[in-house]
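Scroll down for the structure; my scribbles are underneath it.
Here the complex is missing a single protein chain, while all its other protein chains stay put.
Chain nomenclature is as follows: A, B and C, assigned in order of appearance, with residue numbering initiated at 1 for each chain independently.
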Amino acid sequence: MLEFLFLSLIIFAIVTVQTKNLIRAVIYLGGLSLICSVTYIMLAAPDVALAEAVIGCTLSTILFLVVLRKYRVFNVCFVYPQINIIQENTNVQDDMSYMDNANIIKLVENYCYSKELEPHIIYSNRYEDLITISYQYDIIVHQLGKQFWLYGRKRNYQVINLKAYIKKNISDLEKDGASIEFELL
Amino acid sequence: MLNGEITSIILFFIGVYGIIARRNMVKSIISIGIMEMAIILFLLSVNFEKGMRAPVSGLTSNISDPLPQALMITAIIIGVAVNAIGLSLFINIYHKYGTTNWTKAAYKRRQGGRK
Amino acid sequence: MKISKISKAIKANDAKNGLRRILVASFILGITIIFLFLYKHIGSVDSVELYSYYKKMYIHDTYSQNAVTAIYLNYRVFDTFFEALLLMICVTGIMYFFKEKSTYNNSEYKEKKHELLEAALNFLYPIIIVFGIYLILYGSKSPGGGFQGGAVLAAVFMSRYLVNPGAIWHVDSLKNVEKMLYLLIVSFSSLLILANSYIEFKSLYLIIMNFLIGFKVFCGLSIIFFYFAYIDTDSLESW
Partner (left out) sequence: MELYYYIIIPVFIATLVYFLPNRGSRIIAFIMQLALFGMSVYNFVQVKDNGVVTNYLGGWSNGVGIALRADSEASIFIVMTTFLFLITISLGMFKEYIDNTFIFLFVILEALLITTFLSTDLFNIYIVIEISTIAVSILIMYKRDSRSVYDALIYFLSNILGMTFFLFGIAFIYKIFGVLDIYIIAEKMKNINDPLEVILPFGLLMTAACLKCAVLPLFSWLPKAHGTPSAPSIVSAILSGLYVKGGIYLFIRLRSMFQPVIDIDHYFLLIGVITAIVGVILAILQKDIKLILAYHTVSQLGIILVGICAGSIESYYGALYHCINHSIFKALLFIIAGIIIERYKIRNVTEIRGVFRRMPVVSIVAIMAIAGITGTPFFNGSISKYMIQAGLEGNLIKYSIVLVNFGTILSFCKFLSMFFGKDFHRDKGVTLINLIKTLPIFIMGLLCFLLGIMGDALLEVVFNYRISIISYSYLLKSIYFIFTLLLAIALYKYFLSRILKRLKPIEFELTFNHIALSIVVFFVITVIFGLI
């Protein structure tokens, strides 16, 4: 039994060190900690096992996860309303180019890579999502034809940097005739 | 063949490998955590023999060594404090330098610590 | 054209990194083998002296049923004294690195509420709290003690955050309580260190110390978690 635990400890440690994805590494660390805790019980040390289970396994893992969740992912919500709504705004009927959103997404992604963020883009076509999900996202891109509205919170410093970045590289977009408005809430 | 002490030596050097080979700051903190775990395992298995009982509820014969256990509770607390301080410094550095890579951060430090 | 160039560069970089890692790994492997070889030759000098002393004498000396508690609250209470200090300095550091926030009730967290989870945890809270207090109070008899109990109590705090991130927390009072508890720990441990042979109420002393340490650890870990959960990004930017 003990030998098996020791072997799994070594395997878990190697996997933890070798994993590329940080969140997975943290989860593996938690698992390693849990196996350690079981091993300590087998070594007749229940006090240490309890401490390891509560502090090493739970608390440290949560601290790691909180940090990673706050600082690795840049959430982007891309909203393009359904066609019938667009048709009410008659000025964009002539072509279907509103589907062409590649440039701005690429811009946002480039920004993320330059800052070592993980872009996490979610597409939606429900208008009301704008209001209900606004607290979850760092930035919301709202498209109407060739017009883009970008919403972000003033307190989020990444959004402010993104605004500067887009201002710098706006010429690529304007070539296609797109226009961008940036709003800080 | 595998006993606790040999396992912990191997674990310790896995941690050392992680620190030397991985350039991510969080990975370094994780690797230090693995090294600490290895040491805890080592100390607990120093005087351990099969069939020993836990040193609780008034037993006095055939119990495991209580001293390393008391020391290792301290080591666990130190470990979580180190993790917390390391992570908070990491968040700061990430905000200031915009990177989590040791090499890039060293380069940016030479430039005066801006993003 | 451009994309192929970039992907080539990335591949070259990966290969370089892979080579470096293999080199480091073989280096470390060599050291491990040498280390294991040296470990086989390690000496031993009647090394069970302290162990056998503790085994025989711990109940007689400290009136504790748990040998581990006997060591960290009595024989080596000086270590525990510093351990509590460590947690306090850690809290000070984290408070320093993440500047204090003026208001904690962020509306941005408010909508995130899991009702099912909340109902389940509402049922579990009393059990967790009782378990934590049991660990603290019976630390001198069964496995457990101040550190573990305090950490379990702090887990309650964390699960509250998971359920309802928008709730308002009063951390300032926790900070003051922590300092106060540390002063009490210092006074009590000094009492033992300076006048051990005169103390009559040793089993009561163990319970009081465990209680103080438990709540100290609870405060410390809760504050640490709190500051991590509500990091104020503005304050990080401001300097």
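As a convention for this text, a contact is a pair of C-beta atoms (placed from the backbone, for glycine too) under 8 Å apart; a residue touches a chain by one contact, two chains touch by 3 or more.
Keep in mind the model is a prediction, meaning the values are calculated, not measured.
*Asks:* Given that one chain is not shown, what are the shown chains it touches?
*Replies:* Visible chains that the missing one touches: B, C.
*Asks:* Pick out which of C:Tyr75, C:Phe188 or C:Tyr227 touches the chain that's been left out of the picture.
*Replies:* Counting the whole complex, the residue in contact with the absent chain is C:Tyr75.
*Asks:* Over the whole complex, note the residues of chain B touching the chain we left out.
*Replies:* Counting over the whole complex, chain B touches the hidden chain at residues 5, 12, 16, 19-23, 25, 28-29, 32, 35-36, 38-39, 42-43, 46, 67-68, 71, 74-75, 78, 81-82, 85-86, 89-90, 92-93, 96-97, 102-103, 105-106, 108-110, 112-114.
*Asks:* Since one chain isn't shown, list which residues of chain C touch it in the complete complex.
*Replies:* Residues of chain C in contact with the hidden chain: 24, 28, 31, 34-35, 38-39, 41-51, 53-54, 61, 74-79, 82-83, 85-86, 88-90, 92-93, 96-97, 176, 179, 182-183, 186, 190, 192-194, 196-197, 239.
Basically, only the chains that are shown with their structure count from here on.
*Asks:* When the contacting C-beta pairs are counted for B-C and for A-C, which pair yields the higher total?
*Replies:* Result of the comparison of B-C and A-C: B-C.
*Asks:* What is the distance, in whole Å, between the centres of chain A and chain C, each centre taken as the mean of its C-alpha atoms?
*Replies:* For chain A versus chain C, the centre distance works out to 29 Å.
*Asks:* Can you work out the whole-Å distance between the CA centroids of chain B and chain C?
*Replies:* 13
*Asks:* Quick one: which residues in chain B touch 2 or more of the other chains?
*Replies:* Where chain B meets two or more other chains at a single residue, that happens at 10, 17, 21, 54-56, 63, 69-70, 73, 76-77, 80, 84, 87, 91, 95.
*Asks:* Can you list the chain C residues in contact with two or more other chains?
*Replies:* Correct list: 66, 68, 143, 145, 147-148, 221, 224, 228, 231, 233, 237.
*Asks:* For chain B, which residues are in contact with chain A within the complex?
*Replies:* 1-4, 7, 10-11, 14-15, 17-18, 21-22, 24, 26-27, 30-31, 33-34, 37, 40-41, 44-45, 48, 52-56, 63-64, 69-70, 72-73, 76-77, 79-80, 83-84, 87, 90-91, 94-95, 98-101
*Asks:* Under the stated contact criterion, what part of chain C meets chain B in this complex?
*Replies:* Going by the criterion above, the answer is residues 20-21, 24-25, 28, 31-32, 35-36, 39, 48, 50-51, 54-56, 58-59, 65-68, 70-72, 76, 79-80, 83, 86-87, 90, 93-94, 97-98, 141-143, 145, 147-148, 217, 221, 224, 227-228, 231, 233, 236-237.
*Asks:* Show which residues of chain A lie in contact with chain C when the two form their complex.
*Replies:* Spelled out, the residues of chain A in touch with chain C are 46-47, 50-51, 54-55, 58-59, 62-63, 66-67, 70, 132, 135-136, 153, 155-157.
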